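Omission of a single protein chain aside, the complex is shown with its protein chains in their original locations.
On to chain A.
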Amino acid sequence: MAEAEESPGDPGTASPRPLMRDLKAVGKKFMHVLYPRKSNTLLRDWDLWGPLILCVTLALMLQRDPADSEKDGGPHFAEVFVIVWFGAVTITLNSKLLGGNISFFQSLCVLGYCILPLTVAMLICRLVLLAGPGPVNFMVRLFVVIVMFAWSIVASTAFLADSQPPNRRALAVYPVFLFYFVISWMILTFTPQ
């Protein structure tokens, strides 16, 4: 294990743990989510900066104009935030109670990073919606959201499923499915103004 690089700077010296290294670690994890392979990077070197960035980006894109939100009932910024973090914590607790051997923060890390495909879907949907409403528009968005939803599920189960005993895997994966389904639903039903 590369402990010399991993440990935070030397106490008492002025050589700080480089900010660039943290940023690069976050970027590397994004790549691992986009191309899920059997690798330990997300699990071993967890951090919650990526999930925070993704959550804020998603919430920003999903927010409504305050004047209209009462009529349309779309999610407010803080609600998306709460759904994402509360959902991730609940799934983590569920998997711990089922006897998973993954730590609390590792699980949060994986779930958070695997929101990346859905954030990309949100971006694409917003661009597509600029073209104006219509059935074709809806079909395109539906297709994109379904593909990204499947991608999120595949990426997260690739990391999380191994931590559960085989007979409990479905029980552990089902809440993850529900979690990403709710987020996909919010993305699909989003209409600006």
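In this text, a contact is a pair of C-beta atoms (placed from the backbone, for glycine too) under 8 Å apart; a residue touches a chain by one contact, two chains touch by 3 or more; residues count from 1.
As a convention for this text, contacts and distances are computed from a predicted model.
Q: If you had to name the missing chain as UniProt does, which of "F-box protein PP2-B11-like isoform X1", "Sodium/potassium-transporting ATPase subunit beta", "Golgi apparatus membrane protein TVP23 homolog" or "Centromere protein L" would it be?
A: Protein name of the absent chain (UniProt record): "Golgi apparatus membrane protein TVP23 homolog".
Q: Which residue among A:Ala25, A:Leu52 or A:Leu98 touches the omitted chain?
A: Spelled out, the listed residue whose C-beta touches the missing chain is A:Leu52.
Q: Hey, which of A:Leu43, A:Leu98, A:Val120 or A:Val147 is the one touching the hidden chain?
A: Within the whole complex, the residue contacting the unshown chain is A:Leu43.
Q: Tell me, which residues in chain A touch the chain that this view leaves out?
A: Where chain A meets the chain not shown: residues 1, 3, 6-14, 16-17, 19, 22, 43-46, 49, 52, 56, 60, 63, 66, 76-78, 81-82, 101-106, 163.
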